[in-house]
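First the structure, which I've put down as C-alpha cells, then a few questions once you've had a look.
With one protein chain removed, the remaining protein chains of the complex are shown where they sit.
Naming follows writing order (A, B and C), and every chain is counted from residue 1.
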Amino acid sequence: MGDIILEIKNLKKYFPLADGRTVKAVDGVSMKLYKGETLGLVGESGCGKSTIAYTVVGMYGASGGEVLYKGTDLAKKGYKRTLKQKGEIQIVFQDPGSSLNSRRTIEKSMEVPLDIHDRMPKEKKTERIEELLEMVGLPKEYKSKMPRNIGGGERQLISVARALATNPELIILDEPTSALDVSVQAKVINTLIELQKKLELSYLFITHDLSLMRNVATRVAILYLGRLCELAPTTEFFHGPLHPYTQMLLSSIPVVTEEEEAIKPGQIISQGEIPSPVNAPKGCTFHTRCRDCMEICKTEMPVMTEVEPEHFVCCHKYKAKG
Amino acid sequence: MKAEQKEAMIKNWYKFSAGGVSVIGLAIVLLIILLAVFAPVIAPYPEDAGAVVKFAESSQAPSMEHIMGTDTMGRDVFSRLLISLRGSLLMGVLVLAIAVPVGFVVGVLAGYYKDTWVETVLMRIVDIFLSVPALVLALAIAAILEPNLRNSMIAITIMWWPWYARLSFGVASSLRTENYIVYAELTGAKLSHIIFKEFLPNTFDQILTKMTLDMGYVICMGATLSFVGLGEQPPMPALGNMINDGVKFLPEMWWLAIYPAVTIIIIVLGFNLLGDGVGNIFNVEGK
Amino acid sequence: MEEKTNVLEVRDLSVSYTVANVKTHVLENVNFSVEKGKSVGIVGESGCGKTTTMRAILNVLPSNGTVESGEILYNGENILNMPNNKLQDYRQKGAGMIFQDPSSALNPVISIRNQFLEALKYAHKDKKLTKAQLLEKAAKALEQVSLADPDRILNSYPFQLSGGMRQRVCIAITLAAERQILLADEPGTALDVTIQDQILRLIKSLVEAGELSVIMVTHSLGVIRQVTTAVNIMYAGTIVEGGDTKEVFGHPMHPYTQALMDCLPKLTGNGIAKGIPGRIPDYSSPPGGCRFAPRCPYVTDRCLNEKPVPHETGGGHWTSCFKAEEGR
Partner (left out) sequence: MSLLKSILKRLASALVVLLGLTIIIFVLMRIVPGDPARLALGANVTEDVLEKYREANHLNESLPMQYVYWLTGALRGDFGMSAVTKRAVIQDITDFAPATIELVLWAGFPPILAALFLGVTSAQHKNKWQDYLCRFLGYIFVATPTFVFAVLFVLVFGYWLPVMPTIGGRLSPSFVIPDITGLYVLDALLGGQPAAAWDAFLHLLFPALALALGKTMQEARITRSSMLQNADKDYITMVTSQGVPQSVVNRKFLLKPSVIPTVTIIGMDIATMFGNAFLVERIFNWPGLSSYGMTAILNKDTNAVCAVVLIIGLAFTLTSIAVDIVAMILDPRMRQKRTR
C-alpha cells in the first residue's frame, strides 16, 4: 500500500431537527484512503455515505473527529481551506441534470474552475477546455453545446472534465453513474478507470451498487446507519463477506448469470428496513434485522476489529476470533 | 451549429405562436412602439400636445378631419393620444429598468442565504412593501412628492421591485442546492459569480416573461395615477388625464374618454398576449 | 389452445406522440403476451418505450399520444375500442399498474387513506365491502410491502413519506385491488436493494400462488431474471429478442442484448465492456431498417434498408436480427 492521501478519524456529523431531536447521519467513522486507489463507500439510503463525502469536500463542517488530507485536519473548527486544497479535492455529483447549469454552454461551465484556479488568456483557456474534453473522450465541438442537447452520460463526463481542470489528486465520486443506463454507465466508468491510471487519481467512490464496486474498487467499505460494518480489499470482500448485514446486502442483489448466483451468500433472506437515524437502535445498530442477533448485540456496541490483514469487521460474532 | 440555432428558432416560434393569440399580441406591441416612436411625424396636429387653444374646432365629434374628434379646447384627440403613448412606454421601460435589477439582487441574495438572517431581513422588507396595495402606497408617495411624470415613475418603481424580489427569491431558493451552485461554491467561486453567472441565466426566463406582462400593468398603473392627477400634468397629454378630462363631459362627448380608455385596454392586452407567448417559449406560467 | 391461456396479448402495437407539431414514432409493431399465472418481463433502457407500452395496455396514454395500429386483447377482447363501462371494468378488475415515479403518482393533497379507499371501492365494488373491510385490505397490503406501521401511513399525506415509502404505498394500492394482471413499471427504482428484494419476492410468490399474472418493465436485467419466466428485450420501441428468461440471458442472440449483458457490472468481476456507442435514434425519423443498425457492430446494408422479422432459433427463443437469421 502506498501513501495515505486521506484519513478520516472518528468522524461525526449530526444534524439538529426543528423538534429538538438529532439525526446522527455519521457517527464515528474511521478509514484511510491510499493514493491512487478507489475506495468504494457502499450503503443504502440514509446510511451516511453522502454525508461523509460532503464533509470531506467541505460542504458541511464536522460535528466531531478529523478529516486529515495529506496530514492537515480539514475538519478542525475554524479551519479555512486554501484555494489549493479546494482544487486538489474535487467532486462529481450524482444527478447529471443538476451538475451543469442548464442555461450556460459547456464551455462556460468548464470555465468556472479555470477562472478561479488558473487564470489564463482566452485562447489558452479554450485550448485547455478542448484538452480536458479530449481527456474524457468527448469531441471538442461539445464545448459550444448546451447541457440539454447532450446525453446524461456525456453530462457526467463533462462534470469529470470540469473536476480535472484544477489538477485534482482526490476526486469524490458521489454515485456518478446511478442515474445512467448501463450502456452509458460503462463508458463513464471505463473513462474514470483510465483517468485514474493516467493521472494517479485517488477516488472515494460513493455508491449503492455492489456489483459495480466489484469491478471498480480497490477496497470496499460498507456503511449502515452512520457506522462502518465492514471494510476489506475487494476480492476478499466478495469471496468472504463477514458482517451479517454485508451478507444480506450481497444476497439481495438481482444478478443475471449462474456464476454470480454462486457468489451470493445463500439462504439469507433480507428482512426489515433500515431504522430512522433519529433514534437508532441501542447496541449494534443492525441487531433489529440481524438473523444472528445475540443478547450482547442489543446492549453493547461492537468495535471495528481486524479479523484478517486489512479486513475489518464491526460485529460481536467475530470478536472472539481476533 | 447554424442549423442547430435555426432549428431552435423555429421551435421557439412554434411554441410562441402555439396559442395563436400571441402573434396578435406581438403585432399590437410592435404597432404601439412604432406609433410612439414616430408619433410626431404621424400625428396630424402634433402641436396639439400642449397648451393650444383652437376655439373654432372645439368639441367636434369624430370626423374625417379629426378621426377621434377634438376636445373642449379644439385639440385633436388622435394626435394627443399618439403623443401620450410615448410617456406611457417610457414609463414602462424606466420603471422596469430600475425595479427589475433591484428586485433581482435582493431576491437572489435572500434566496441564496435562505434560513439565515439575510433572508429574514430582506424578505421582511419585501413583505412590508407587499402588505399594502401597490396603488395605495404609490398614490401616497406620488401625492407627497410634487405631482409630475417623473415622480409618478418613482412612486411606481418603489412599489414594483418587491415583485421581482419575490420571483427571484423563489427561483434562487429552489436552485441554491443544485449541484452546479454547490460546485461553484466548493471550487471557491465569488458571490458575484454565483449571482450573475449562475443564478441570473436561470432566472432570466421568468423575469423576461413577467417583464413583458408587467409593461402593460405598469402603463396601466401610470394611467391610473395620472387619472387622479398625480402623473403628467396638463396641458401635456397622458392616457389617464385625458380620460379624467373626458369623464366630465360624459355622455355627450363620449369620444374624449372612450378612445384613451380603449387605447389602454389595447396596450395592456397586447403586452398580456405577448407575455403569454414569451412564457410559452420558456414554459413559464404567467402570473 | 395456446391462445386461450393468454390473459393479455399485445398485437402489432404502434404508438406515436406529437410534440411541438412533430410526430415521433415511439412504438413499432410491439408483440407479446402474458399467460395466466405467469410473469413476463420487458427490459430496455430509458426512452425505449417501456412506459408507453404499459400505459397503452391500460388505455391511459398522455393526451398527445395516439395508438397508430394494433390491438391489445384482454381475454380475447380489444381494450382499445371497448365501450367505456367495459373499459372501466377491465381497469377495476383486469389490470392495474404500479407507476414508475413514486413522487408524482400519489395525489399530494389527499391522505393515503382516502387514496386507498377510493381506488379499492371501485376495484372491489361487486363484493359490497364496508369501509372497515377496505381499510383492512389496505393495512394488509401495506404490511405485505414491509411497511411496519400501516395506521401511521394511512393517516399521512404523500409529502410526509420518503421516496421509498411512497413507492411501496403505490405498490400496496395496486396489490390491494387484487386484479388479475399486475403491470409493474420499474417497481424498484426508489427502493434500497434489501427492500427491493423483499418486494420482488412478494410479487414472485403471488405469481407462483397462481393469483397474479405480471408484466414487469424495468431497465434491470437482474430484476427480470429474479421475477419473470419469459422476457422481451426492447430497443427503441421495438422488441428485438424474446423467449424464456434463463435461455435468453444464457445465450443472448441479438447484438443489442449481447452488448447490454457485456456492459453490466457483475459480481464475478472481470471488468465491464466499453459501452454501446451512439444514442437511441430520433423517433421523429427512425432508421428505415433495423432500429439498432446505426449502433450495431455487425451492421450490413440489408440491416439499414430492411426491417428484420422475428426468427425463431428453438425452444421459443426468437430474435429479430438478420445476423442470427443468416447464421453469421
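FYI, a contact is a pair of C-beta atoms (placed from the backbone, for glycine too) under 8 Å apart; a residue touches a chain by one contact, two chains touch by 3 or more.
The shown structure was predicted, so the numbers you read here are calculated from the model rather than taken from an experiment.
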In the full complex, displayed partners of the excluded chain: B, C
From C:H25, C:R91 or C:R113, residue that would touch the chain that is not displayed: C:R91
Per the touch definition above, residue among B:L96, B:L139 or B:I194 touching the missing chain: B:L139
From C:E118, C:E136, C:E306 or C:E325, residue that would touch the chain that is not displayed: C:E118
Chain B residues that touch the omitted chain in the full complex: 21, 123-125, 127-129, 131-137, 139-141, 143-144, 216, 220, 223-224, 227-229, 243, 247, 250-251, 254, 257-258, 261, 264-266, 268-269, 272-273, 285
Chain not shown, touching residues in chain C: 55, 58, 60, 62-63, 88-93, 96-97, 99, 101, 104-111, 115, 118-119, 122-123, 157, 159, 170, 173-174, 177
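Everything that follows uses one rule, which is that only the chains that are shown with their structure count from here on.
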Chains contacting each of chain A and chain B, listed by label: C
Chain at maximum distance from chain C, centres defined as averaged CA atoms: B
Chain pair that, of all pairs, has the most C-beta pairs in contact: A-C
Intercentroid distance (Cα basis), chain C paired with chain A, Å: 32
Of chain A, residues touching chain B in the complex: 57-59, 83, 86-87, 90-91, 93-95, 98-104, 108-109, 112-113, 115-117, 144, 149, 162, 166
Chain C-touching residues of chain A, taken from the complex the two chains share: 44-45, 151, 153, 181-187, 189-190, 208-212, 214-216, 234-235, 238, 248-260, 263-264, 269-274
Residues of chain B touching chain C in the complex: 11, 14-15
